[in-house]
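First the structure, then my questions, so here it is.
With one protein chain removed, the remaining protein chains of the complex are shown where they sit.
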Amino acid sequence: MSSNAITVPGAQIQARPWVDELHQWLSTVDHKRLGILYILSALLFLAIGGVEALIIRIQLMHSHNNFVSPEVFNRMFTMHGTTMIFFVAMPVLFGFANYLVPLMIGARDMAFPRLNAFSFWLSFFGALLLYFSFLGGSGLYGAGSAPDVGWWSYAPLGARAFSPGHSSDYWTLALLVSGFGSIGTAINIIATILCLRCPGMKISRMPLLVWMNLVMAGMVLLAITPLSAAQIMLLIDRYLGGHFFDTQAGGSAVLWMHFFWIFGHPEVYVLIIPCFAFMSEIIPVFSRKPIFGYPVMVAATVCIGFVSMSVWAHHMFTIGMNSYANSFFTLTTMAVGVPTGIKIFNWIGTMWGGKIQFKTPMLFSIGFLFQFLIAGLTGIMMASSPFDWQLSLSYFVVAHFHYVIVGGILFALFGAFYYWYPKMTGRMLSERLGKWHFWLFLIGFHLTFDVMHIPGVLGMPRRIYTYEPGRGWDTLNFIITIGAFIQAIAILVFLANLVVSYFKGDKAGHDPWDAWTLEWSISSPPPAYNFATVPTVASRRPLWDLKHPEDPDSRYE
Amino acid sequence: MLRKSSTVRFLTQTILLLFWSGMTVWASEPEGSSSHGTNIFAPASTPAKSIADLSVFVLVITGIIFVVVFALLVYAVVKFRGRAMDAGREPAQVYGSTQIELAWTIIPILIVVVLFLATARVIHAIQDAPEPAGAVQVTAIGHQYWWEFRYPRLGIVTANELHIPVSDPSHPAPTFLQLLSADTDHSFWVPELGGKTDLIPNHPNKMWIDPQRTGVFLGQCAQYCGTQHAKMLLRVSVDEPEEFSAWVRAQQRPVIEDIRAIAGRRVFESNACMNCHAVAGTVANGRFGPDLTHLMSRATIAAGATKNTHDNLRLWIQTPSAIKPGSLMPAMQLSGADLDAVVSYMETLR
Partner (left out) sequence: MSAVTTSFPNSAVAWHLPSRGKVAMAGLIVAESAIFTIFVVAYLFYLGKSLTGPTPREVLETPIFYTICLLSSSLTIHLAAKCLARGIGFAFLGLWLLTIALGGLFLYGTAQEWHRLIYEHGLTISTNLFGTTYYSLVGLHAFHVTAGLVMLVTVAVFSLSGRVGVKQSGHIEVLSMYWHFVDVVWVVVFTVVYVLGR
C-alpha cells in the first residue's frame, strides 16, 4: 500500500483536550476544515429553515386555519426564503467548492487561506445577525421581531414608512455582510483556479467541477454586487433620509425590482451551476464512462453564465413593462433553456452505453435529472410572458422554484454528500440508510411539489397566511403538508446517517468509488498538506491514466 | 434487487404523473352556480382566453419534450444498468459526438423560435389593444388592504366590489382599468377574466377585460403588500347591460336621508370615522378608507373578509382585528349604544 501521507512508525498520538480541538477549528485557515464548517453551518440552518417551512405548511393545511397569526406567518415565509438561499444553499455550495477545488487541481490550499476564513466567519455572522432579529427587531407594527417583508423586500414595503422598527434593518445588514463574505470567497476561488493548478493541468484539462465553480465565482462577482448596491441604497433611504425607492418623492419602486432581480436571477444560476458540477463528477463515475461532450459542457456552462445575466425581468412580467420589453425577456429566458437542456442530454449521453451502478449518489443523480427536466419545462411555461401573467405570484411559481431548489439542488447535494463524505471523514455513509433517505424524500418531495402546481393553476396566490374555502384549494394543501412531513422524516434519516456513519461506517480508503480525479489519489481524510508531492497530469482523468496505462485518456485528448 | 429498484422507481413516477393529471381535472370544479371559480383554464374574457389557448400550446410542446427525454432517461437506466458479472470491465469510453451535439442544439433552438413567435403575438394582442370609444373606464387604486374603484366618466366612487357590463363578442364592451396605488405594491388578479397586473405607487399601469359570461368572478391581491395581504379579496360582478345601468344609477344617487339614522350619523361624524371614510353629500370626506356612501350595495365587507351582515358589521366596527388582524382600521372604542346607532346608520347607506 502506498500513501501520500507521511507517517512516523510507532508514534503514539495523544488525544488533545477538547478546548484545543475547538480552538483549532475556530482559528483554522485550512480549506478542508473551512469547507466542513460551511457545510455544518448550512445543515444547522437547513434544520431551522425546515422548521419554518413546516410552520407554514401546518398553517396552510386547511382554509381559515389559526395555527399562527398573520404576523408570525409573514415572518416565517420571509425567514424561510432568506435562510434557505443565503444561509443554506450558498454556504453549502461554497463549502463543497472550498473542500474540493484545491484537491482537484493538485493544490495545497486556496490562494488566500486567511481571506477564506474571514469570508466564512462573515457569512456565519450574517446568519446570526438575521436570527438575532427575533430578539432585537420590530416588525410592521412595532411588535418586535424578525423581518416580514418577503425575501425580496419589495419597495416601498421595505421603507421606514411601511417597516418601522428594525426588522428590515437586520434583513438588509445580514445580507450585506454575508454578501461581502461571498465576494471574498468568489475572488478566492477564481485566484485559486487560475493561479494554483498543478503542472500539466491546463484550463482545458480541469475537472468539470472546477470549471463550473470558476463560472459560478465569476457570476457571484457580477450578481451579488447589485444586491449589495441596492442594500446600501435601502440603508441610505432608511437612515439618511434618502429617496432611492421613495415613491412619494418621485422615487421608483420598479428600480428596486430591477436591481433586486439583476441579482436574483443570476443568483439562482450561482446555486445550480455547482450542482451541475456535482452531477458532472458523479454520473460519469457511476456510469463507468467519461462525461459525454466535455468541451460542450464547458461551453454550455459559460453560455448559461452570460445569458442568465439578461433574463432578470421575467420576474417582473406583471409590473407593466411594455410589449417589447416583455417579448425581449421572453426570448432570452427561453434561450437560456437551450444550453441547460444540452447539459441534460449530455448527462444522459454519459449514462448511455455505460454500466450504471445504483449506489446512493447515483440514485440522487437520476432523481436530479428527472426533476430538473420538469423544473426546466415549467420554467419554459413561465418564460412565455402571457402564461406568466396567470402563473406569476401564484403557487405554480412556488412549486417551480422548489422543484429546482429541492428537486434539483438538494438532490444533487445529497448525491455530493454520499459521494464525498467518505473522502472527508474516511468512512462510508450507510447504503441502507441512504436508500431509506432517498425513497422517503422522493415520495415526500413529489407528494408536495407535484401537487403544489395545481392550486397555482386554480388561482391561489403566494404569501397568503390563509385562504377562502370553496376555491378548491383545501384538499390539495392538506396533501402538500403531508408530503412536507415525509420530507422532514427523510432529512432526519439523513442526519442520523451522517452521525452514525461517522462512528460506525465502513472504512473508506483512498478511492472507494474507483474514480478518476485527483482527490481520490490521497488518503481519506486527506492530510493537512493534501499532496506530499505536487502531481503532474496529462489528461482530464489523471487516475484513469494511472489505472489504465495501456489506454490512457491522454491519447485521445 | 438493484434492477427492481430502478424499474420500481420509474413505475412509481409514471403512476404519480397520471395521478396528478387526474387531480388537476378533478380539482378544477368551480364553486356555486352564478359564482365562478378561479381556474386559469376556465377563461371568460378575451385576454384570459388568449392566455389559456397559448398556454395549452406551450403545455403540448413541453409535454412532448418531457415524454421524449423521460423515455430516453428510462431507457438508459434500464438498458445500461451494470450487472454483477461486469465487475472489473469498463464499458467503451466514449468522449462525445459532434453530430449528436449539433442535433440536440439545433432542435431546441427551433423549438424556442416557434414558442417565442407564438408568445410575441399574444403579448402584442393583449398589451397593445386599442381602447374603443365606448369602453367602461375604471380607476383601481390599491390600498393596504382594500380596493378603491372610481368610474371617472360616471362620477362613481366605490370599494372592493367591481360591477362591469357583460361584453358580447359581436359588439364588444370591454372595461379598461387604470391601476394605481396609494401605498405599496399590489396586484389585481381575477384568473378567469385575465392575467394579473400590478398596482405600483408612482407607476400607473393599465389592463382590460371583456367578460363574456355574467355572474360573480372571484380573485384577490397577488403581490404581498403587508400583514393582511391574504384578505384583500376581489369580487367582480359582471352584469347584463340593464342591470349594470341600474347599478350605476343607484351608485350615482345621493344618500337618502333617514330619520332613524340621525343618531348614528351624529356618532359617525363626531368620532374619527370621517377622517378616513366618505359619505357623499355629507361632511364626511375622508379618503384613507373605503367610501361608504352605498355600503349596503356590497355583499361583503373588509375587502371580502366577511359577509355584509348586521352582526359582522357590528363586530368589524367594534373589533376589526377579530375579522382581519393587522388591518389599518382601528378599534373605535364605541359604547354599546353608540355602536348600535352607527350600525343602524350604516344600514341606511344603500
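Should a chain be cited, it is by its letter among A and B, assigned in written order, with residues numbered from 1 in that chain.
As a working rule, contacts are C-beta pairs under 8 Å (C-beta built on N, C-alpha and C of every residue); 3 or more make two chains touch, one makes a residue touch a chain.
Keep in mind the model is a prediction, meaning the values are calculated, not measured.
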Chains in view touching the one left out: A
Touch criterion as defined above, residue of A:Ala111, A:Met257, A:Met362 or A:Met381 at the omitted chain: A:Ala111
Among A:Ile190, A:Ala253 or A:Met424, the residue in touch with the chain that has been omitted: A:Ile190
Residue numbers in chain A that touch the chain omitted from display: 1-2, 111-112, 183, 186-188, 190-192, 194-197, 199-200, 217-218, 221-222, 224-226, 228-230, 232-233, 236-237, 240-244, 249-252, 255, 259, 262, 509-512, 514, 520-521, 533, 535-538, 542-543, 546-547
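As a convention for this text, only the chains that are shown with their structure count from here on.
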Chain centre separation in whole Å, for chain B relative to chain A (CA means): 32
Chain B-touching residues of chain A, taken from the complex the two chains share: 69-71, 74, 140-141, 148-150, 154-157, 162, 247-248, 250-254, 287-290, 292-296, 318-320, 322-323, 326-327, 330-331, 334-335, 337-338, 341-342, 344-346, 348-349, 351-358, 366, 369-370, 373-374, 377-378, 380-381, 383-394, 435, 442-443, 446, 450-451, 453-454, 457-468, 470-472, 475-476, 548, 551, 553, 556
In the complex with chain A, residue positions of chain B that touch it: 2, 5-6, 9, 12-13, 16, 20, 23-24, 27-32, 37-41, 48, 50-51, 54-55, 58-59, 62, 65-66, 69-70, 72-73, 76-77, 80-83, 86, 89-97, 100-101, 104-105, 108-109, 112, 115-116, 119-120, 122-124, 126-128, 179, 183-185, 187, 189, 191, 194-198, 200-203, 205-206, 218-231, 233, 304, 325-326
